[in-house]
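A protein chain is absent from this complex, but the other protein chains hold their places.
What follows is chain A.
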Amino acid sequence: MDRSTPKKRKAITRDVDNEDPALVSGDEYDFGQLDGTLKDGSDDEESDDESVSGASYASGSATSQEVLNGALEGAEDEDAGVTKKSVQVDITPHPDKAALAGKEQRDDEEEEEEEDKPNYRVVKDANGNDRYIYDEIDPGDDSDYSVAGDDANTIGDIPLSFYDSFPHIGYNINGKKIMRPATGQALDALLDSIDIPQGYTGLVDPNTGKPLELSKDELELLRKIQTKEATEEGYNPYEPTVEWFTSQVETMPLSAAPEPKRRFVPSKHEQKKVMKIVKAIREGRIMPYRPPKEGEQEEDDLPNYDLWVDEQPRADHAMHMPAPKLPPPGFDESYHPPPEYLPDDNEKKEWEEADEDDRDKEYLPTDHSALRKVPGYGHFVKEKFERCLDLYLAPRVRRTKLNIDPDSLLPKLPNPEDLRPFPSHQATIFRGHNGRVRSVSVDPSGNYLVTGGDDGTARIWSIVDARQVWSIKFGAEDPVNVVRFHPSKETLILAIAAGDNLYLCAPQIPEGLSSEIGTNSQNILDIGWGHATNGSSSKTSISWTRPSPSQQAKGVVVRVPLGHTAKSLSFHPAGNHLVAVCSATTVPASHAVSIHTISKHQTQLPFRKRIKGGGTPQVAHFHPTRPVLFVANQRVIRAYDLAQQSLLRIIQPGARWISSFSLHPTSTTISGSDNLIVGSYDRRLLYIDVDLSPRPYKTLRYHTKAIRTVGFHPNVNRYPLFADASDDGTIQIFHGLVTGDMMSNATIVPLKVLKGHAVTNGGLGIMDLAWHPTEPWLVSAGADGTARLWTS
């Protein structure tokens, strides 16, 4: 590409060089040039009879001259020279066009000649025998075979740029250097260096003896004279015509002449004619018309041509269909219908007031005492036109129509009422957060609920009576982004991502009272301290520290300084590992995904660099049973085997920006989860059956705004439910039954739209969802500062 561009540019500059400089320079129109043009024309005229040679630009105009001469041949007279000259002047400014026309003409002639002439000559050789000398075969323009002319460049098919450093651009057929022609730039520079005064003509004014200089107006006047335009200033030759007198001849012109008298006196001429007929009748020469009597058949000589007399009834054919017939007219269509068919006043009024499309009859039965009193039928043309349309548009071929009940084509979805229980009623509102509630999680026993919000607090609520039983404040500048309960039933451990830190917390409920479960949790979190100080395996820069004393009093055991804001937390179902994702674009790739081991107080950063395409990581979840980590970036979900340290699978849901995904908790195979749902900011909920295809099995587009979060019910065997929450303030509940049978696909039934959360000014609706571990209950966190419990 780089090489071809200068080559092209060079070709253009050469073209420009060949053109008339006067045409290029445009408004500079000097007299000498003008003269030259005129002289060229006379030259051409002189060389009128010269034979055509070469294919130069001059010969092109000469040829056109010939053609024109041919055309004018018949009209040639004494002043033919003048005519020729004027024509010549006319065509000169458009030599290309003329040349083109001429060439076409010549091509046609040649073609005609080729057809009847032999392509050889017969000459006598030295011995007196016939010798056939064949014409040179013209290979045509598109042939590869070509003989270079004397001046042709013989360097072959190499770029001219190879000669850039030389003064020549190649060699002709004789091996002589072809010098580089002067470029346009060089000529322009030369012309620029010569200072020509405005209006310079090169002539001498005979009156003054000074150089003749013409002003711009004078030049314009000369141009107009030359092109035979009107010289007057501001003259428009194309003014619209004003028809002062009409050019059209009226057939019946209006006339103001008085009515002639003959219009008012009986016509004598007609009387004469009538009297002639009367006389003829009286004399019996003319018989007046008498209606023929019954049975008296007039025998005419006129032949009758019955087109259909020999027509045979056609055999019934499947593909033949007679034209649709009009129904026979009824009594009410008569001009004099029986009185019972006549409408009364009410019916008439009703018919008249009804819309034309609503009328059951096109006409209103009307009684006329005689046929001649029947007026013209207003709808006649319309009716016939519609009949024609009927005939034209009526299908005349019998089509085999599929006789399928459309309802049978719809998939058989179970009735949502049969799929109860699912969350359908709003039961409880958890109010207390000041600002958005960012995240929500239900503890594994199902008794408590934790919410985290923009006000920097995390709060634990009793789920049934909506009583806040525990809370911690991290400060307003550290909004709590994610809160998650540890999945083990024996503990009550809380992971909180607040600000740039990750806190692990063993809250005592009720607050201030030591409990067995709280102590257990604290012990689990405390086990790793020794491990961390050994420092043997800590390779990363993130070291776990103790939080501030006030936080310790609240039960916070560990602070993990991530250094960036974690937007997603997810526990491994066994509970020892926790994956955090910092999804901001400013986070270095190595710190975006971090895996935390609770028993060792250790943070691992499994990814050193970001995989290209798909943007930053958004969410990550562990596989429910296997050591597999699913990481979703904006477009792709990748499954990594943590034991083998390898990439297992790439799932491409086709979403533009994945917001969240959830793995089916039970249906699993070796290489990862079988079923997962993906929510995306482009309003789609995608159900992917990985065994079926890496592409979505179902795409559910029911939300009007971005989907924030999706989730399977943790106990899918008992409650095959999943839900998504959106910025439009609604939650949608779906039934998603996955069978163990490989032959049947998952059954997905939309069950319920839960409305209740208000959409805030920022366009945010529901931020997070959490399923109750044992009941078909759902908890949602809303941007309106509330969390809500939805029960069946």
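The criterion applied here is as follows: a residue touches a chain if its C-beta (ideal position, glycine included) is under 8 Å from a C-beta of that chain, and two chains touch if they have at least 3 such contacts; residues count from 1.
Everything below uses one rule, namely that contacts and distances are computed from a predicted model.
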item: Among "Exosome complex component RRP41", "GPI-anchor transamidase", "Glutathione reductase" or "Ribosome biogenesis protein ytm1", the UniProt name of the subunit that does not appear here; value: "Ribosome biogenesis protein ytm1"
item: From A:S334, A:S515 or A:N576, residue that would touch the chain that is not displayed; value: A:S515
item: Among A:L222, A:V469, A:A589 or A:L692, residue touching the chain not depicted; value: A:V469
item: Touching the absent chain when the full complex is considered, from A:N119, A:S215 or A:Q552; value: A:Q552
item: Touching residues on chain A - with respect to the absent chain; value: 421, 425-429, 431, 445-447, 462, 464-467, 469, 508, 510-517, 549, 552-553, 774-775, 791-792
